[in-house]
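One structure coming up, written as structure tokens, with questions to follow.
Let's turn to chain A:
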Amino acid sequence: MNELILVIVALPLIAAVIASLVHEKSAKSISIIGSAIACLLSILGITTGGTIDRGFHHVFNAPWLPKLGLMFSFGLDGMSSLLVLLTTFLTVIAVIVIPAPKNAVRAYYLSILVAGALTNVAFASLNILLFYIAFEAALIPVLIAIGMFGGGDRSKAAIQFFVFTVIGSLLLLSAIIGLRIATGTFDYLTLHDLVAAGAVDPSLLRWFAIASFIAFATKAAVVPLHAWLGRAYINTPTGMLLLLSGAMAKLGVYGLIRFTLPLGGDFAESLVPLIVTLGAVSVVYGAFVAAAQTDIKAVIAFSSISHMGYIVIGAVVGDDAARSGSVLQMLNHGITTGALFICCDFISRYRGSRQVTALGGIWSDSPLFSRLLLLFTFSSVALPLTNGFVGEFLILLGAFHKFPYQTAIASAGAIGSAVYMLWMIQRSIYGGSKSDASKVISLGVSERSVLLALALMIIGIGVAPSPLLAIASDNGHKVGAAMQPEVK
Partner candidate 1 sequence: MTLQALLSGQGLMFLFFAVAAIASGILVVILQNPLRAALSLVINLFSVAGLYLSLNAYFLATVQVIVYAGAIMVLFLFVIMLLNMGQANLNTSYRGVRTIIAFSSAIGFGGLMSAVALKGQPNVMLPADAMVTGSSAGSVEGIGKVLYNPNLPWLFAFEWTSFLLLVAVIGAVVLAGKRQQPSEDKA
Partner candidate 2 sequence: MSIPLNYYIVLSMILFSLGIAGVTTRRNPILIFMSIELMLNAVNLSLIAFGRYLGDAGGQMLTIFVMAVAAAEVSVGLGILIAIFRTKDNVDVDVLNGLKG
Partner candidate 3 sequence: MNFGDIHAAGAPILMAVGGCVVLLTDLASKRSATRKFGTFLAILFCIASMVCSYTLGGQLRTAFSNGIAVEGLVVTMQILLAAIAAITIVASSEILQSFHLPKGEYRALILLASAGAMVLVQSLDLVNAFVGIEIMSVAFYVLAGYRRAQAASEEAGAKYFLMGAFVSAILLFGIALIYGSVGLAMKANGLELPQGYSFTNIVTISKAIHQVPGFGTSPLFLLGAVMLIGSLMFKAGVAPFHMVAPDVYQGAPAPIAGFLATTSKVAAFTILMRFFTILAGADTGAAINVVVIGLALLSIIVGNTGAANQKSIKRLFGYSSVAHGGYIVLGLLASLGTESQAAAITAVTFYIVAYAITTIGSFAVVAWLGKDGEDADAISAYRGLGKRNLGAAITLGIFLLSLSGIPLTVGFLTKLGVFMALLSAGGTWVAVVALIGSAIGLYAYLRVISEMFFVDSTQQETSSTDGASKLVAVSAATLVIVMGVFPSQALLPSFEASVTAPPVSGDEVK
């Protein structure tokens, strides 16, 4: 089963190619079939199997450009298998729930499926250059989706998003090449061993730490590298936004855990206080900016900065519980924010507006929808018994004894944002309808079942997080264990 990840990546791509060749009507069903099978298969990826190499299972190796050191080498550990599952899952619901724009159905599905597949390549890659290629190539479908199907400001949003993230990743590229020249390999596991053994020049590692931090922090939209996020999220079509905010932004945190900290040497460790502080600033900043918005999509987008700030703090503090919580929270954030964006899409589709001031009356018109929306909001503000609570609690618990001040600031910001968010949702769903053009939000069978499934997951993870936490705790720190068994 070593080819598992290959199949998971290839299935959506094949579906995308077929869907772009057949008639528009069948494009959707083909995309659903391809991505759904991939999603089911990626559940298999969680289970240990296949070749096992230093904590990674399903390890697969094949040459691509051996002369350049570029290999198709894949492997999954708990963290990456969860993130692959998240990506494939978001791809499926994006295809099912969000209708494609009428004039370019096939291009739309093509962009979503390709973006999902490339993100998975990045999550599963054990070759840094392959990771980089997927990391950057995944931007192209997003660029196309924003530019072609996005909101009113799409051209500017697309360019801004693309230029920002590519500049960050160009720095990463230079550092990767530096590592290759110093060590002669792009292979992650080999590099990990070499760095752990202190065989690489520390000044190079320092450069790698800085460059990769900038690249990943841009991707995760950590303040002050968040500037692309607002315009991009607001103008991204919802289907792609699910992937962009739910899966691709996680690449940033994933990169911090997988690459920056283990390969950055001592200097990366010394960066941790700075990163934690920036994370705390992100939490507060996101909360404040979200509070200044009246467009509910913008509120969700900026609250996303807040949440990512938490996740980044958990990822870097160096506490096992916090890191597991952070991995779990990536999953939670993907599910919750995705659910919120889907609801937001329904509201703007049926009510004709996303402005809080123009909404209202949803509670009485669509009771099921409103209750689900409320549940998603609870999850987003991390009320107990929802999934968000588990993750944030673990992060705070792990971070507090190391960085009490930053953590305290972050929690204060989070409480403020929770209050505002609840109030905003309350205003937009209660009361009477303020717009004549509004229609009742009626959910179809598929839409209803997707939202219910999301709700079930939220409560399920909130009530019984331990199985997922067990998987999430397998986040790369066994790599060193193979070399130093006595530590375990």
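Here is the rule we use: contacts are C-beta pairs under 8 Å (C-beta built on N, C-alpha and C of every residue); 3 or more make two chains touch, one makes a residue touch a chain; residues count from 1.
These made the cut because all candidates are chains of the complex that A comes from, given by their letters.
Everything numeric in this text was worked out from a predicted model, so none of it was measured.
Colleague: Pick the candidate touching chain A in this complex: 1, 2 or 3?
Modeller: Candidate 3 is the one in contact with chain A.
Colleague: What part of chain A is in contact with candidate 3 in the complex they form?
Modeller: 65-68, 132-134, 136-137, 139-140, 143-144, 147-148, 150, 154-155, 158-159, 162-163, 166-167, 170-171, 173-174, 177-178, 180-181
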